[in-house]
Every structure is written in C-alpha cells, then in structure tokens.
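All protein chains but one are shown at their positions in the complex.
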Amino acid sequence: MRLIRVVEGPFDPGEEIERFARALDDVGALASFVGKVRGGGAVCQLELSHYAPLTQKGMEALADEAFERFDLRGLLMVHRVGAMKPGEPIVAVSAGARHRRGALLAIDFCMDHLKSDAWFWKRELRGEQWHWIEPRPEDHADRLRWAEKS
Amino acid sequence: MRLIRVVEGPFDPGEEIERFARALDDVGALASFVGKVRGGGAVCQLELSHYAPLTQKGMEALADEAFERFDLRGLLMVHRVGAMKPGEPIVAVSAGARHRRGALLAIDFCMDHLKSDAWFWKRELRGEQWHWIEPRPEDHADRLRWAEKS
Amino acid sequence: MPVRLVFLGKLADLAGGGERELDAATGWGALLTTLEPELAAEVACERVRVAVNGTLVADKRTLTLADGDELAFLPPVSGG
Partner (left out) sequence: MPVRLVFLGKLADLAGGGERELDAATGWGALLTTLEPELAAEVACERVRVAVNGTLVADKRTLTLADGDELAFLPPVSGG
C-alpha cells in the first residue's frame, strides 16, 4: 500500500490519512504527520513550486528507501504545491507498520527528506515582498542523522 | 490545549485527532500515533486493565513532562481499557507544535512511556488461554533513551 | 472499617480475584502473613510496587495501614 502524490490545490489531510488507514490491513501502528503554513507572523502567503519531471520520481525513490529501512505495511505522502494561506496544510505523511518504532521512524525520515532533499522551492510573501526560504541548519542536521545509519 | 482521557469503550482515533487538530490554533506541525490490537496471529481478544486512582494522574504527569521537554501547543492522549478485538484502536496520541521536531518527539516520548511506564496491564486470549503481556526488552530500552536526556 | 486490598494484572489471577478485605489495619510484615505463601512471595518482589489510597509508596516495607485504607499491588505494567 503506497500512495504518493503531489497536489496542486487544497487537500484534507485528515481525510487522506483516514482513507489510507482504512485501506491498511493488520497494522498495529499508524504514525502520521501534517505540516501546515504557520500563521501569526508577517507571512500572508506561501508559494511552493516544484519541477514535475523530478518531484514524483524523487518522492517514489524516497518511499522505496523508507520501505527498505523500516518494516512498513503502507506509506502515504501527499505534498501540495502552489499558493497557500496561513493555516492551510502543505504536507501529510502517514506510515503503517507492525510495531510503533517502524511507523514513527518512517514519518520522521520522510519529513526530514521532504524538507531539505525533495524538489520543492518555497517562498513567503511578507508585506509586499517575496522571500525565498532555504532549509534551516537544523533541517540539514536532521537529514544527516539518517546518513550515518545507512 | 490538553486532552488526556482513559476510555472504557471503543473510540474513533481519527475523529479524536481531527477534533483536537481543529481546536489548535497556529500549529505548524501535528504528529499523531494510533496503536491498534494486532490481528493475524492467534490472539482473539485483548484485555487492558488499569488502576483508576493512578492512571489519569500518571498520564497527566506524563503530559506535564512532555510540555516541559518539547515546545508543544497541544497534546492529546486517549487510552482505552477493557476488552478489545483485533483491529480495534487501543491508544491515540497527538501533539501540535510550532516545528515538526517537537511534535514528533512528543508522540514518541508519550508512546514509550504509555507502553512501559503507565498504569495499564495487558493480557491476550490465545485459544482458551489468557496470557499476561509484559513490555518487550525493546520497550524498556526505548523508554530509557529519554532518561539520558533529562 | 476494614482495609481493602486491590490486586492488579496477573496478581489478580494469583489472588483469585481483584479485591480482598482485611479485618484489621496492619503493617507490611503482618500483612504478608495474611496472604497465601505464593502470593506473599510475589508481592514482596522488588518489581511489585504498592499504592495506598492512590499514592505510590516509596518503600513498601515501611508501610503502615489505617482503617479504611485501600492498598493496591501493582505488578510490572504493559500499556499502549
């Protein structure tokens, strides 16, 4: 069970995860992550672009690696592109496994790689000005945790 | 935002998490975990008992510690007790935070402690015979990871 | 008023039930003598913790009980 999608409009992560969970048989553990556009700051809009010839392919390769590393029964990754407002979901990842450790590690692994190693580019509109966002040093450090183990 | 409950009958983790997520404002990251009774083996029933004068109190103390350790905006923990069949949810944990790391660590932390450090006792009916379950060595090892950091 | 004993997890199986009453309040040593030998040996184990009226006891051997107390025997847990 494997659902990897890039979506161009709003999506409902709760519904996606619910449908995915129902389709999984005999899964003792389901871990999920939803990332949204943060509000409360000066950001009034966020835009994610991608390069289609690489994006889906890259996410499939990431899923392959997650299945190889963790004892998974299913993996869902949905990543939105386009213009979004604060509060709107950007990404949903969900992993089903026999035991909790595999499921938890898998969503952690996928998020670390989607954040700084997948073909997305993010910019924020603050006031009248667009700013390109690069991964924080923590994001790179988070991703490098996995390199040591492979 | 903090929802800690022991429930005596079936519950719908998707609905609990959805309601919790809607109640959280300005949360960039939401991580969730759902544990179910595993099927596929010889287990036809699972029974969880608890000691009410300690259970809720213990889960509240666990939530206190999670709020102290991680930069959380909200935490949901629902743990079922009583008799359950394979496929039924036992536990749901969800954490909302500004950044993904806090949310992911919080559900990991709470699950490790619910598994081997909360006032629940689990037994399984295999064939005609009830068997008490004790945490696996991995479960204790998982919990001890957190001791080093405090 | 008697003291109430509560046995959790597999101790309930061993005790043949989850609850018991003791006629008189008592200390830890005296309490053990009122239990069947196998059950007494089990609850004396280091792995078994006890709570009085919902509060964990740091050292069960120094326990004293008063009338109406509820004493719970808590074997190793397993949740989630």
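In this document, chain identifiers A, B and C correspond to the written order of the chains, with residue numbering beginning at 1 in each.
One rule holds in what follows: a contact is a pair of C-beta atoms (placed from the backbone, for glycine too) under 8 Å apart; a residue touches a chain by one contact, two chains touch by 3 or more.
These numbers come from a predicted model, not from an experiment.
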Omitted chain's touching partners, listed by label: A
Contact residue for the chain not shown (choose from A:4, A:84, A:97 or A:114): A:114
Which of A:24, A:66 or A:91 contacts the chain that the document leaves out: A:91
Candidate in contact with the missing chain, chosen from A:1, A:23 or A:54: A:54
Which residue of A:1, A:23 or A:133 touches the chain not shown here: A:133
Where the missing chain touches chain A, by residue: 35, 48-49, 51, 53-54, 57, 79, 90-91, 111, 114-123, 130, 132-135
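Definition applied: only the chains that are shown with their structure count from here on.
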Intersection of contact partners for chain A and chain C: B
Distance from the mean Cα position of chain C to that of chain A, given in whole angstrom: 50
Whole-Å separation of chain centres (CA-atom averages), chain B against chain C: 27
Residues of chain C touching at least two other chains: 80
Of all residues in chain A, the ones touching two or more other chains: 100
